[in-house]
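Everything on this sheet refers to the single structure shown next.
All protein chains of the complex are present and in place, except for one that has been dropped.
Our next item is subunit A:
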Amino acid sequence: MEAEINLSESLEDYLEAIFNLIKENGSARVTDIARYLEIAASSVNQGLKKLNQEGLISQEKYGPIKLTKSGFKAAEKIYCRHKILYIFFNKTLGVSKKNADQDACSIEHALSEESFSKMVEYLIKNNYIEKKNCAFEMNTEKEEVKMTAEQLMLDKIKVGSKVEVVKIESKGRLKRKLMDMGLNRGAKVEVKGKAPMGDPIEIKVRGYSLSLRRDEAAEILVKEV
């Protein structure tokens, strides 16, 4: 795993807000974040500046805010903790949805690694969550990284290698198009070649040849098989 970045509690909140906004609306803007966290836009701007310095987000002037790869990972981690806590409170303890959500929010930043993994184990054992979900991935990531092949973006894969799609990180129409062309999770992909100037690349998927630009391939997470 990458080096941990220690974030202050409020920065984690920003990151989580951005993550959720992007997930829901496809984009996150300063005003959206301010509304989401119920704080002033000026303080949002300060927070964003810090996140930018940490390399967790990238923002073009007045453009939407984007999570960088490490930003995405950090946000996903917080998001997972939130969700696990929420499920734990709501499903096992029967806490009301509203309170479960609020409590999850305040505990998520301070929860120790140990309690977190114990909680996940417990939830899996009692069938509250499936193995596939994000929490499980988070929980076992360390071992899995050692056990299975490395995960990379498709544009980094050498010509001639065979890989399997893990996740499409594109959004909207591009994501849809890629999936319609047969690039969903689990699809086997072979990198066949690249154009004379190195871009686009040609891959073989589901028995046919498909071309895509490098920046499109850079949004497809794959693992070697």
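In this text, a contact is a pair of C-beta atoms (placed from the backbone, for glycine too) under 8 Å apart; a residue touches a chain by one contact, two chains touch by 3 or more; residues count from 1.
We take it that contacts and distances are computed from a predicted model.
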The chain dropped from view, which UniProt name applies: "Ferrous iron transport protein B", "Urea ABC transporter permease", "Secreted protein" or "Xanthine dehydrogenase family protein molybdopterin-binding subunit"? "Ferrous iron transport protein B"
Kindly state which of the options A:L48, A:I129, A:V189 or A:V222 is in contact with the chain not pictured. A:I129
Interface residues of subunit A toward the undisplayed chain are 20, 24, 129-130, 132-134, 173-182, 184-187, 192-200, 202, 206-213, 216
